[in-house]
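Excluded from the complex is one protein chain; the other protein chains are retained at their positions.
Per-chain residue numbering starts at 1, and chain names A, B and C are given in the order in which the chains are listed.
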Amino acid sequence: MLVGPNGAGKSTLFQIVSGYLPPDRGSVVLFGADVTRAAPYVRSRMGLGRTFQINALFANLTVQENVCLAMLGCRRSLGIWGQAVDRNIAGVARGQLEAWEMLEWSDVPVRQLAYGLQRQLEILLAICQKPRLLLLDEPTAGLSPRETENIVRLIQRLPRDITLLVVEHDMDVAFEIADHMSVLHLGQVVATGHPQDLQANSDVQAIYLGTGAPGRQ
Amino acid sequence: MVLEQLVNAVSYSMLLFLLAVGLSVTLGLLRVVNLTHGSYYLLGGYVGLSVVRWTHNFLLATGAGAATTAALAALMFWGLLRRFLGQESAQVLITFGSLFIVADGCLAIWGGQTYTIPPPPGLSSSLLLAGAHIPTYLLLLIAVGATGAAAVYWVFERTRVGAMVRAAVDDRELAEACGVDVRALSFGVFTLGGAIAGLAGVLGGPVIGVYPGADLAVLLLALVIVVVGGAGSMLGALLGSLVIGFVTTYGSLYFPEIASGIVYLAMVLVILFRPQGLVPARGLDQT
Amino acid sequence: MRGQRAGLMAWGFRVMVVGMVLAAPLGLPPFYVNLSGQVLIYAILALSLDLLAGVLGLWSLGHAAAFGVAAYTAAFLAERLGVSWGIQLISGLGVAAALGCVGGLVVMRVRGLYFMMLTLGIAQVLWALAENWTGLTGGADGIPGIGRPSPFITTNSFYVFLAACFALNLLVLWAIHRSNYGLILRGIRDNALRMEALGVATFRARLGAYVLASTIGGFAGVLFAWQQGLVSPGVLSVDTSAETLLMVILGGAGTLGGPILGAVIVVLLETLVSTITARWMTALGVCYILTVLGAPQGLYPVLMPKVARVFATWGRWFGGIGDGKRARVEGDSPSLRRATHPEGH
Partner (left out) sequence: MLELEGIDVFYGPSHVLHALTAHVEEGEVLALLGRSGAGKTTTLKTVMGWLRPRAGRIRWRGQDISHWESVRIARLGFAMVAQGRRVFPSLSVAENLGIALNPTSPWSLEDVYQLFPRLEERRYQAANTLSGGEQQMLSLGRALVRGPRVLLLDEPTEGMAPAIVQLTHQVVEMLREAGITVVLVEQNLAFALSLAARVAVMNKGQVVYEGRAQEFAAHRELQVQYLGVSTTGLRVGS
């Protein structure tokens, strides 16, 4: 779990890890292999899944087609002659949608889907890649309390063998789902450790409340 | 010989600048690819031709040509394009449809011949300059083109209105919050761009001539210039015009076999090595 | 089992309808048979362009390059070397594919207006070559005297040949639209970044689409050479490219029916209106503008639901083939479903 105020560098870190930005210095090692120069799709095939802070869905396609795409992505062959709507993939996709309680929306174009559901789908797509490491970029951004709760439940239901790296602004959500937590400020890790320990850390509180707050000791 | 070619290239570049400048600013400000832009040239040229025939007054002809195309541009923007900002496919259909209608209208009125507008009296001769015969009209073209370019440049770069247009190109939202009426400005720019292209039609009449199909030919050249120079940038339009003007003139001199393709070769090279154009305007991505 | 049988019958029904529509012109005078053949050729061209413009969202203003290069290849082989039509066809497709491969490496690096201008640039350079490299291309006069493929000489038999070629290309494109690959391409159009994150090498996928579009466009070019018996630089001109793009937009990009409908309308308007009045260009221009005002997403997505309703009624008469949900899930899946929610940009 990564937390930290605006501009702390959390999203930039994500971009670098998933391969959308090259680092100026240093290297990225994924599952023991140096991937500093690898394209995003190569990293994805190694088992890296990610979601985006601003929904990155296929807005004109239906929910089911979105999920199919997520499952297709990691296949080696592009399958020109395989049918997208064939029972195989479509069936698995529907299975996934059912498992994550989104089956009733399967034929709706994503564009017409409520934002909260889009946010769920954003995560679902990454799950369908069957990643070993999953990066979630502000999964609850812009959601109402009820929708936030749904997302938290979804994340808590994820299989434990997936390593999760989460950027989050909502501290309540962060404390709920994290095993381990780092606070980033101005591109530096300020504190790292157990969520409970960080909660009491006065530096962390200062960063969130603004330096020199009158109420601060 | 050398001087003649140079005069040819520069005068051609000036004409191209007048053509491309409106298209470039429209693209930068409104993100509209106006495929009717070449038709303004054609219509301006034909109207100029008729006015010269009636009145034998070249100055009046330029005024009439520019006024006609300004009216056409204003009508198109207010009646149609205004409602389809941001909708690419609709814009292509509208502006291409207008291109067809204008071309057909011109064909119906002026017929299928190629006309050259007689240059103003006293400018139809040539001048012996350093052993070279320079048509006087080309010198006029350079003078008018340079003055026009300077005037447009001055308005765009030195006046408050020009700064407002650039501000709107940079950041439309913020410009509105600063009290700039971007919608009225867009209308003005679109109309003015049409007027300048119509003016170019009359001015180009004695050199390039007006003929059916000139609209498309000219449109493509203007598009190439905009892409080469960088959309929405005044300096880019000027630089792009010079590049294309010189490449065309010297290309047809040295590589006559592929003269008509060489302009596009130049464009392909520019896009590959400087995808944003020679002088990119800020605030524009590759859309 | 019952589902399978119904599926088979739906197929049979569909083949029958397409066959009937394709066969209809055979009863008309030769002028109209030739005209219908021309429609079919342009429909193939427009369909191939739609693979870029509609499916992938990349607007090419130089699709005439593939069309023209293949036409010239076939013409050159037929006229100068006199090889058989099979070799003409295969060489034409090969050259178009090669052009797509090389050109694709260049043009697939940019998007939007720049993609439009790069494709235009390549086509214009080829056009200039065709105009001026007289030794190879015959210059502005072009290459005349191309024969039709041997057993299909007469107007009617050549039309049947064209119809078969059209059906073949339609089948291939239909398969692509339905395939995983088609879905991936539409995914790239909607969000290339996410496709990368999902593990798709997007550049390779897009390049593949460009080569495919080029090859199928080349198929149309070879057919065009045979039909006209003459190939001149016009096939490479921007007029051809723009006209094809307009067919796609007019009919409705991203569907199979749209480009076909667009080709029908544009070719018929040009030919038939010009026999009535000299003002066919105005008619075409007005048609474009009215389309924008009435159906901004193209005509097919607007008309299709209405036509589909009629077909559903017919289907019921034929014994429950086209009823409700089954038709929606199994029927022309991508195009039909897309028709109900046309994409925005």
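A few points about this structure:
One rule holds in what follows: a contact is a pair of C-beta atoms (placed from the backbone, for glycine too) under 8 Å apart; a residue touches a chain by one contact, two chains touch by 3 or more.
Treat the numbers as computed from the prediction; the structure is a model and nothing was measured.
The undisplayed chain touches these shown chains across the complete complex, A, B. From the set B:71, B:85, B:146 or B:164, the residue in touch with the chain omitted from the display is B:164, counting the whole complex.
Only one of A:44, A:66, A:96 or A:118 touches the absent chain when the whole complex is considered: A:118. When the whole complex is considered, the residue among B:178, B:253 or B:272 that touches the unshown chain is B:178. Where chain A meets the omitted chain, the residues involved are 5-7, 55, 111, 113-115, 118, 138, 141-146, 148-149, 152, 169-173, 175-176, 198-199, 204-205, 208-216. Although one chain is not displayed, its contacts with chain B can still be listed: residues 160, 163-164, 166-167, 169-171, 173-183, 281-283.
Quick note on the criterion: only the chains that are shown with their structure count from here on.
The central chain of the assembly on a C-alpha centroid basis is C.
Centroid distances built from C-alpha atoms place A farthest away from chain B. As a whole-number value, the distance joining the C-alpha centres of chain A and chain C reads 41 Å. One inter-chain figure worth recording: chain A and chain B are separated by 49 Å, centre to centre, where each centre is the mean of the chain's CA atoms.
Those residues of chain C that touch chain A in the shared complex are 175-176, 178-184, 186-187, 189-191, 193-202, 205, 208, 329, 333-334, 337-338, 341, 343-344.
Note for the complex: chain C touches chain B at residues 59, 106, 109-114, 116-118, 120-122, 124-129, 131-133, 238-239, 242, 245-246, 249-250, 253, 278-282, 284-289, 291-292, 296-298, 345. By the touch rule above, chain A contacts chain C in their complex via residues 18-20, 39-41, 44-45, 49-50, 52, 56-62, 65, 68-70, 72-75, 78-85, 89, 109, 111-112, 125-126, 129.
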